[in-house]
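For this depiction, one protein chain was excluded, whereas all remaining protein chains were kept in their positions.
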Amino acid sequence: MNTRQLQHLLEGVRDREIPVDQALQSLRDLPFEDLGFAKVDHHRAVRHGMPEVILGQGKEPGQVAEIASAVLAKSSNLLVTRASAEMADRVKAIAPEAEHFPASRVVRVWRDRSIIGKGKIAALCAGTSDIPVLEEARLTAETMGNEVEAISDVGVAGIHRLLDQRHRLRDARVAIVCAGMEGALPSVVGGLVSCPVIAVPTSVGYGASFNGLAALLGMLNSCASNVTVVNIDNGFGAGYVASLINRV
Amino acid sequence: MNTRQLQHLLEGVRDREIPVDQALQSLRDLPFEDLGFAKVDHHRAVRHGMPEVILGQGKEPGQVAEIASAVLAKSSNLLVTRASAEMADRVKAIAPEAEHFPASRVVRVWRDRSIIGKGKIAALCAGTSDIPVLEEARLTAETMGNEVEAISDVGVAGIHRLLDQRHRLRDARVAIVCAGMEGALPSVVGGLVSCPVIAVPTSVGYGASFNGLAALLGMLNSCASNVTVVNIDNGFGAGYVASLINRV
Amino acid sequence: MNTRQLQHLLEGVRDREIPVDQALQSLRDLPFEDLGFAKVDHHRAVRHGMPEVILGQGKEPGQVAEIASAVLAKSSNLLVTRASAEMADRVKAIAPEAEHFPASRVVRVWRDRSIIGKGKIAALCAGTSDIPVLEEARLTAETMGNEVEAISDVGVAGIHRLLDQRHRLRDARVAIVCAGMEGALPSVVGGLVSCPVIAVPTSVGYGASFNGLAALLGMLNSCASNVTVVNIDNGFGAGYVASLINRV
Amino acid sequence: MNTRQLQHLLEGVRDREIPVDQALQSLRDLPFEDLGFAKVDHHRAVRHGMPEVILGQGKEPGQVAEIASAVLAKSSNLLVTRASAEMADRVKAIAPEAEHFPASRVVRVWRDRSIIGKGKIAALCAGTSDIPVLEEARLTAETMGNEVEAISDVGVAGIHRLLDQRHRLRDARVAIVCAGMEGALPSVVGGLVSCPVIAVPTSVGYGASFNGLAALLGMLNSCASNVTVVNIDNGFGAGYVASLINRV
Amino acid sequence: MNTRQLQHLLEGVRDREIPVDQALQSLRDLPFEDLGFAKVDHHRAVRHGMPEVILGQGKEPGQVAEIASAVLAKSSNLLVTRASAEMADRVKAIAPEAEHFPASRVVRVWRDRSIIGKGKIAALCAGTSDIPVLEEARLTAETMGNEVEAISDVGVAGIHRLLDQRHRLRDARVAIVCAGMEGALPSVVGGLVSCPVIAVPTSVGYGASFNGLAALLGMLNSCASNVTVVNIDNGFGAGYVASLINRV
Amino acid sequence: MNTRQLQHLLEGVRDREIPVDQALQSLRDLPFEDLGFAKVDHHRAVRHGMPEVILGQGKEPGQVAEIASAVLAKSSNLLVTRASAEMADRVKAIAPEAEHFPASRVVRVWRDRSIIGKGKIAALCAGTSDIPVLEEARLTAETMGNEVEAISDVGVAGIHRLLDQRHRLRDARVAIVCAGMEGALPSVVGGLVSCPVIAVPTSVGYGASFNGLAALLGMLNSCASNVTVVNIDNGFGAGYVASLINRV
Amino acid sequence: MNTRQLQHLLEGVRDREIPVDQALQSLRDLPFEDLGFAKVDHHRAVRHGMPEVILGQGKEPGQVAEIASAVLAKSSNLLVTRASAEMADRVKAIAPEAEHFPASRVVRVWRDRSIIGKGKIAALCAGTSDIPVLEEARLTAETMGNEVEAISDVGVAGIHRLLDQRHRLRDARVAIVCAGMEGALPSVVGGLVSCPVIAVPTSVGYGASFNGLAALLGMLNSCASNVTVVNIDNGFGAGYVASLINRV
Partner (left out) sequence: MNTRQLQHLLEGVRDREIPVDQALQSLRDLPFEDLGFAKVDHHRAVRHGMPEVILGQGKEPGQVAEIASAVLAKSSNLLVTRASAEMADRVKAIAPEAEHFPASRVVRVWRDRSIIGKGKIAALCAGTSDIPVLEEARLTAETMGNEVEAISDVGVAGIHRLLDQRHRLRDARVAIVCAGMEGALPSVVGGLVSCPVIAVPTSVGYGASFNGLAALLGMLNSCASNVTVVNIDNGFGAGYVASLINRV
């Protein structure tokens, strides 16, 4: 598409419909829409069905609303992560169908629900307190066009609970595993599946969990070879990468 | 295959060729060959072309030689990671075609060189000191049947060197990025490609690099959404996961 | 007893058999001689069959030999932990039947092999590199008069290997679980058994294992309620406490 | 039992009562339902008299109330740890006899007060600020059917206070020792008793106590061999393991 | 001057105008009044156009107001950093033209706007959340008499955004680069410019950013040789040093 | 004195004025006043003029009031550290002359102002934000009967300010030095005086000060041989030890 | 220039000299080849007189020799840092006038000794053990064409030693200050001079110096506003940046 715009512009120049100066101006002044660099972002969105994602944290509700408007002008879907209740209200004022998930602090506009992923993404979490992080991962992957099989409360201290759900892992092309405390679940899941596992340490725990550090270190040292790790509580990142893998 | 063995056993029982007691014994005493659990490992090797990998660290050269013999009895390929020179000699005594890569401490027997991966894996590293980790990743991915495009010395302080190699990243279905010191390369590469990026922090650096901690933290906090991370100096893990992604 | 002594003293004062000054002195200067503190250690050894244990680390071989002689003069058994080869030789010169376990750096004289423990102690480890720590725990528990069921190489990334050994855990009155890297095994074992689990983090691993810190934090944050933890690589402590529990 | 089921199945195949296909299906699809994994928890509760424990932290008051109802339908006792005042109110609405301990944030329903433990559990703490953690341990152990001897304010800087209470430690089959700041009390107690000591670091302190890290490290490095450690402020875990030890 | 005073004193002694005792006293009791130490600060302010800066943090609004009055009595400009809203109000009561920048918590009185710096200072930040730190740096440098070119939202994951702004970096005599998360921007900028780069890690991020530690370590390990680092969120320090460099 | 009480009791027994049973009771039931152990505390108070100190942190205002009443019944002076405003009010209700120092959170009753120390204690702090910690140290030392020379705002970046005050350090028998941020002041003071220096790291700072850790490490590594260190913000401990030194 | 090229291309299209397809290709495929990124490094060397620097660490002696040959073919000067003795020998074989500084592990070829810096660089260190780091800084700055005033053994615990050298600091346009242990020297120097100070923490110390961490944190928290920091033991970086500042 963008290539087409560029081609169109050049043809206009060739056909003398667009003066060189004006073309030059277009090419220089619209850096991110017209020049190669900015296309990347756009192309990626088009190819991967990834709506523009707004990181709410550290932004003003007004800023979020403004960006959301701009995004929704050209994109069907929208995701705001780490959003406050006020941000949710502001987005709802723009797009009434916006959903707000307070536990995971996600706001979503999900108009285009076509499935783009080639297979299923399994998303697991160890305890009920990890559910918000799981939810952020699930919402991200869903909105990027994936079918997500979410399985919660399958912590390793009751290994049978996980094993009982094992059949739901079979078809997954990629697995997301969220866990706080000792963060052992990704290692066990890694041994049960043969697909890539994205481990998400959560800040669930107390004392020597050091806000997720224990889980993070555990996951980085996983004895399962198919495990990679994202930042503490980064459900979004896990959902994003899982979506990319599910498209390759 | 395993299902077939099981079916065969049951048919033997049905046809009274195999007494119940003996069948029972088979089902209970041959845990990893006959029961579902142990098949997983085997199946994974078959499906993914992953030869048995031996972690040399913490093993005696004799033990490594013994396991290597067992592996090579049923597998074409073999990989020993974190191998000492003595381990390399012992493996060469068994399989003279074994290659030894002293910098990355890898020993490899690579008889079956068929390509199984669906696309190309790009493997980059920031500085020349990171090359051993890159090499471990490359050897792993190669031996698992992938074409690997290796690019070294493209650290972020000379961003043009990376940008000059950008065309080599285009077709990659997954990228491995190794970096020590500040570990910034995965973030930049993450912005240039739209495929998953597996970041490998290396222990290259001194002082406040704290043996790779600085690079590890940097990668976990990457502002690029398509980055996941493995343990410090874990080139093997990165090569392994990249191979899995390249087969999905 | 103490009350009686005190009463006796006061009566002596009342009856003018003991001058006030002398009574005063007694009350101030004999605080602990009468209370038998210094015998506690001795009593404990007698009750629990625990021979004097010598921590080799930081001692001269000659010192170790001297203490070993003294111990063996009044005790059948002897354990030296973190012992060098030279220490082993020195102990063998004194007690030719002494065994030396180089991997776990234990030297043992095991003359009295009577079983004192009420049940069985299960001792597991995750990988083959954890075996030396397991061995230190096993030797300690054995020498303290316990039957030990040792199970190795049952890491959580191949959960079936552990589950296949589950029947060997059933009768254990206490379990010792050693693991390096992510240290997840105690949580899984903790869910499979209903007895106390003593978790021993090991320094096995590299990079972000930070010499056992990752495993230690993981174990402290175990989601299994029946897990307590000892220091990194402290197989001795685990064997010791398991022995105490097995006698209660 | 399980072996019997398996034998039964094979005999059915032999006797042609069960077709091979159906037997194959049974063997592959019912991996854990037949092996009783999921009942382990239930059995453990029955055997150990441990009421279901609800971890309040990270749950909604409504969720806690719902689980509490379910638990009390089949169990006499109930323990909610890290409970908010609102959770306490919700539980009281269901079970008016519920007690709320605001300092330790415990809610308890204690209908069945039978003693199951074989001996006495001693529970000590160093300073008055450690009392809430001690209380959580004591309530857990009590509700699990143990007699608990609680001793507070016996910090090591006034060693006589502890020595004066020494007679109360004599009969203990297991000791729980809570301490913040330098966390030295378990080492001293460990030397005075010959039973296992469970050390609980508390987050009491300031500055370089780093929220209990100093006490945790101190306890892990205890020079007393009979000390194991649980997470910072984990009174519940200490009470739980002490109860298990007191039943062996 | 000082030498002259000393000579004068000695001549007085020689000429018997000053008794030995009195000279002795002078030499011993006036160590620093004569050597101008206390004037250094003043001189520096005069030479460098740096107004007195008040660190608001840890001060009472009344104290800030009092110091501000004293400063403004002899200086045209004033900067209060880490100022509360109440401090801003108190300063405005004294100097109505005072500006308050709530995001960066700076209060400024900027009467003397003469340019003293010899060239331009470039000030960049990676993300929009880093803008407050950038602002503190910019306000400091501006108030010290520098022209500042501020460029925001040029994070390394979209390297083209930075490259598009490259022309604005060309003339800079010194660059300030603020970044949170992985803190990679200074390395990339360091490679694009040939002037000194002052890196400011910010506390922007979550999880394993550990409040700016990840960015700090990254910057300290920068592979670009022209990078030095200041404390986390220390925009003021960066602006101050950049101003000094711009005057040399 | 206590010895005298004991002697008095024994003489009463000798003279049959006090029955043995009653004496026994006194000796057993008043453990800390009558038996050797508790005398230590009492003796120390008497010898050192140290009033009972109550650590407010972690106590209820009512508890503080109760202890304060008990202390004031037998002691002229009282010190409550880390006290809340409510605690201050409760103590004032008991002892109207009580002073409250909100910045340092100290409450003091100072009836007996006799000087016991043999010399002067110098107490310095680096910045104005360190004054509360200095105040806690000063109040402690004063109340323990010392003359304190307090010097504030003599940070090392303006070394002349400290040198100008050097004459006030000359007579000090011991110096207390409080500093946050880089914590360098004790090293400089340590070089200027020949008496012991007690360094108090404060939590003043931000970013990489890590709540006083930077200052703490700095002081522990002081290149001045006469420096010892107490916990972060522990002004009380510094004042206490300085008082002890001033009495030796 | 770039604009001109672009204009030229567009005019070619307009004039039908360049087909649209070819123009399109040019615009998409030549992003960086036309912009001269790869020459930046070269330009910098030319402008700043900075010889190519080789980081010896992690390289083979042969590699160092090869790079050294290449550098010396086009550059008068050469600096190898963190060089082994063997590297020194290899460089001397190529350039006999090469100097080797074993303490600082620097190898230097210094043919062009012209002074390029505008003023003097002061380089100080606290203790004699810090001298190797100071030397690395000094050699770097010298080789880059600066006059360096080196002052050693002026640690803060003997503040007079520093003050006595103060006159040598007066004319410095920039100061490098190396210190281990508590790392306090940069703060004191920062207060004495009005130029920028580059602080270099060294790994000199033991125990709680944690290999330079204490000094690093101290310097980052410096209360002097004119201090920036480089990595632990990074004398090269300090010398490099100081040289850049001295040329602005």
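Here the chain labels run A, B, C, D, E, F and G in written order, and each chain numbers its own residues starting at 1.
Here is the rule we go by: contacts are C-beta pairs under 8 Å (C-beta built on N, C-alpha and C of every residue); 3 or more make two chains touch, one makes a residue touch a chain.
Every value quoted in this text rests on a predicted model; they were computed, and no experiment measured them.
Within the whole complex, touches from the chain that is not shown fall on C, D, E, F, G.
Among D:G183, D:P196 or D:G237, only D:G183 touches the chain left out of the display. When the omitted chain is restored, the residue from F:A141, F:A157 or F:V229 that touches it is F:V229.
Check F:G56, F:G145 or F:G191 against the missing chain and you find that the one touching it is F:G191. Touching the omitted chain from chain D are residues 126-127, 155-159, 163, 181-184, 187-188, 190-192, 205, 207-210, 213-215, 217-225. Residues of chain C in touch with the missing chain: 29, 31-33, 37-38, 40-41, 57-59, 63, 82, 201, 203, 211-213, 216, 231-234.
Residues of chain E that touch the chain left out of view are 3, 6-7, 10-11, 13-14, 16, 20, 23-24, 27-28, 31.
By our rule, only the chains that are shown with their structure count from here on.
In summary, the pair chain A and chain D forms a contact in which the copies contribute largely different residue numbers, shared numbers making up under half of all those used.
Inter-chain spacing, taken between the CA centroids of chain D and chain G, is 58 Å.
Chain contacts: chain E has residues 40, 127, 158, 163, 191-192, 207-209, 213, 216, 220-221, 225, 231-232 touching two or more partner chains. If you sketch which chains touch which, the pattern fits none of the simple shapes: not an open path, not a single ring, not a star, and not all-to-all.
The full set of touching chain pairs reads A-B, A-C, A-D, A-E, A-G, B-C, B-D, B-E, B-G, C-D, C-F, D-F, E-F, E-G, F-G.
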